[in-house]
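Sending over a structure as structure tokens; questions will come in a sec.
What follows is subunit A.
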Amino acid sequence: MREVTLEVSPGERKAIIGPNGAGKTTLFNLITGVFPPSSGEIILFGKEVTRWPPHKRTALGMARTFQITSLFPKLTVLDNVLLALAGVGRAKLVMWRPLSSYEKFQNRARELLDGAGYWDRRDVQVRNLSHGEQRQIEVLLGLASDPKLLLLDEPAAGLSSGESREMAEFLKRLDPSLAILLIEHDMDVVFDVVSSISVLHFGAVVEQGSAAAIKRSERVQQIYLGTG
Partner candidate 1 sequence: MKRIWILLSVLALAAAVAPFTGPFVILLLAQILVLGIIAMSVDLLLGYTGLPSLGQAAYLGVGAYLTAILATKFGFGLGWDFWLVVLMGMAAGAATAGFFGLFAIRASGVYFLMITLALGMCVWGLAYRWNSVTGGDNGINMRGRPKFGIELANDLTFFYVVLGLFIASFFALHLLVSSPFGKSLVGIRERELRMRILGYNTWLHKYIAFVIAGGFGGLAGVLWAHLNGIVSPVDVLLPASVDALLMVVLGGPGTLVGGLIGATVVVFLREYLATMVQWWQYVLGAVYVLTILYLPGGIMGLFKGGKA
Partner candidate 2 sequence: MKRIAVLIAGLAAASPGISQELKIGFLAPMTGIFAQIGKDMENGFQMYIDEQKGNFAGAKVTFIVEDEEGKPPVGVRKAEKLARQDNVHLLVGGLLASTGYAIAPVSNRVKTVYVLSIAAADDLTQRDLKQYPYIVRTSWTSSQPHHPLGKWACENGFKTVSAIAADYAFGHEVLGGFQKAFEDCGGKVIQKIWPPLGTKDFGPYIPTIKRDADAIFSLMVGPMALQFPKQLQEAGIKKPVIGGGTSYDEFVLPSMGDEVLGHVSALQYSAALDTPKNREFVRRYREKYGKVPSYYSESNYTTAQMIHEVMKQTKGKWPGPEKFIQMITQLKLDTPRGPVRFDDMRNPIQNIYIKKVEKKKLHGYDKDELWNTVIQTYPDVSQFFTYKKEEFLKQPVYSRDFPPCKHCN
Partner candidate 3 sequence: MDANFWLIQTFNGVSYGALLFLLASGLTLIFGVMRIVNLSHGAYFLLGGYVAISVMRASGSWLLALPIAALAIALLGLFVERVFLRPLGFDPLRQVLLTVGFAFLFQQAALDIWGGDNLIIQPPPALSASVVVGGLHLPVYRIFMVALACAIGLALWFAMERTRIGAIVRATVDDAEMARGIGIDTSKVSMFIFALGAFLAALGGVIGGAFLGIYPGLDFEVLPVAFAVVIIGGMGSLAGAAIGSMLVGLADNFGKALFPEIAYFSLYAPMVLILAMKPTGLLGRE
């Protein structure tokens, strides 16, 4: 990773694209604090968080999903969402009261699951869902903490074209004030969802601009076609 400067403003929908090995997921890991950067700084909502552990950044209003589905397979859909809901706020250290008795979590979970059409299947263990469904739950988990910034790592990975379109629609329905940073290989999804794009190559940003501009860029063509 070198000399990557990236800015996301509130409500902005931005994609990061680039060939395999360009460092997209690494960039996400740096932003979310899974690894510390060797130099440079990360500013989240006006705070310098370069050395913060992940859970503190989450508390500020950041959330992410994973490229490889990263749910709690042996828990139910509802419990997955409840865990995500309880992750922000003080309730997570409460030991003397069942999680099921928290109405605000139950209501919010119902809202989220209803919106995505999963309420009826809330008691199904996640490992029994289809891949496409798991990807959507993955995004729901990201939304649960009510983030201001959502980092999506290839939400459409491994989906059929029909499922991908569904995912794109699903993303577009999200609250417009939510800023989204998206990694995606499926260009249809990318152009459908975002307004601006950064192109990453060998750990550096080589192009930035509106979706339309990037579509036309020759440099990007070269990178993807391997002629660069």
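For anyone wondering why these and not others, all candidates are chains of the complex that A comes from, given by their letters.
A few comments on the model shown:
As a working rule, contacts are C-beta pairs under 8 Å (C-beta built on N, C-alpha and C of every residue); 3 or more make two chains touch, one makes a residue touch a chain; residues count from 1.
Predicted model, so just to flag it, every value in this text is computed and none were measured.
Looking at subunit A and the listed options 1, 2 or 3, the chain it touches in this complex is number 1. Residue ranges on subunit A touching candidate 1, taken from their complex, read 32, 34, 53-55, 58-59, 63-64, 66, 70-75, 79, 82-84, 86-88, 91-100, 102, 125, 141, 144-145.
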